[in-house]
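Would you mind keeping the following structure in view while I ask a few things?
Removed: one protein chain of the complex. Kept in place: all other protein chains.
Chain IDs A and B follow the sequence of writing; residue 1 opens each chain.
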Amino acid sequence: MAVNYDPNLIGRVFETTDPVEVKAERIRSFCEALGESSPQYAGGEVAPPAYAVTFRNGRHFFQHVPRFGRAGFDAGKDVEFVRPIRAGDKITLSSHVKEIYEKTGRTGTMVFVVVRSTLKNQNGEEVAHIDHRFMNRT
Amino acid sequence: MSTTLDLHTHSEASEDSRAPVEAYLNWIKLRRAERPLDGIVLTEHRQFNRNADYRHLEDKFGVMVLRASEVETNYGHVLVYGVNDDILKRFDFANVRLDAQELINEVARMGGIAVPCHPGRPNIGLYEHYQNKPSLENVIAVEVLNGGSRKGEDERSAELVQRYGYSAIGGSDSHLVSLIGLCATRFAAEIRSIDDLVQELKNGAYEPVDFRPRRKPVPHAEAVVTR
Partner (left out) sequence: MKNFADVQIGDTLGPVHQFISKDQCRNYARQCGLDAPRFTDDEGARKEGLPGMILPGNMSLGILSKLVTDWIGADGGARLVRLSTTYRVPVQPDRTLTLQGFITHATEAERTAEIDVWIENEDAERLVTGTATVQFDK
């Protein structure tokens, strides 16, 4: 039994976010929140790799993504770090639904929606690719 | 001559693993003193790759690689050994709502064996389903040692074996290279093929074996005060 959704949804990019400027202060507070004290990151000039996952989709993106069942949870991510993010970078994010599938686990039947986001900087260079697995309990 | 096999493993063919088969075999070779395995059985989620050929890797590392599948049913997850064309024609392995009783009966009739795995796990294990549904018939064995179990789950599985007289197997349920072979099954007989394995699971002598290291107690670290 397959999950019911519109197959035309897969691969369509609905919107690209407005550029978000990366501020050194934000990098520093991110480092502090994670207990990151390495001199290469704590100064705020270069962000630690995990900073890439803090950029959010536009508020309209999820209007296009079908909802399955109750509360959604973050089931995991697969992140490719292409180049470091630096203070002063202006980052845009564009996303599409890569895959939708169903499986069963400790918490019941779940539908997984995999959203692939690409982050680019102000020069149009790719910064990161993120496959985000959203898990919905049905 | 006995044979020790990890009967439950996932390679990068499963959507939730990135482990290459070659890296698994290399790890077994490196850790043979702690985890003395003769082979592994790949049990990819909801699929069976009939064309995969690991002979060159088996020769390179001296570790046997057999193929099976892990499917999802109304009584939880089930390992299917001896998958053949008849079974694949009869069941859609991608369906997460297979009928467990039908699967067990039909797989046996078609020459394989279906073994419920991690029965002590909530929702996807037999134990919980047996609380509110009739017990399944014709179950020969269940997995009592699972390398991914949380506290208490293997104990519930053992309780089930005790109560219903099932035979017991072990498997790592590994999704990561370094977790291969943490639990396995030791067979009294020599096993050289998937047919041997099915035969032994149905009629042979075997027991689960636990190679999980015992960790030292965790020291409590200092709390970091957030400003």
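As a working rule, a contact is a pair of C-beta atoms (placed from the backbone, for glycine too) under 8 Å apart; a residue touches a chain by one contact, two chains touch by 3 or more.
Every value quoted in this text rests on a predicted model; they were computed, and no experiment measured them.
Trainee: Which is it among B:A23, B:A94, B:M110 or B:V161 that touches the chain not included here?
Mentor: Of the candidates B:A23, B:A94, B:M110 or B:V161, B:A23 is in touch with the missing chain.
Trainee: Specify the residue from the set B:H56, B:K89 or B:K151 that touches the hidden chain.
Mentor: The one listed residue touching the chain not shown is B:K151.
Trainee: Please give every residue of chain B in contact with the chain that is not shown.
Mentor: Residues of chain B in touch with the missing chain: 16, 18-20, 22-23, 26-27, 30-31, 148, 150-151, 175-179, 215, 218-226.
Trainee: If you put the missing chain back, which residues of chain A would it touch?
Mentor: 29-30, 32-36, 38-41, 48-50, 53-54, 56, 71, 73-82
Everything that follows uses one rule, which is that only the chains that are shown with their structure count from here on.
Trainee: Could you please specify the touching residues of chain A with respect to chain B in the complex?
Mentor: On the chain A side, the touching residues are 1-2, 32-33, 35, 76, 101-109.
Trainee: If we count contacts the way the header does, which residues on chain B are in touch with chain A in the complex?
Mentor: 15-16, 45-46, 72, 76-77, 94-97, 121-124, 224, 226-227
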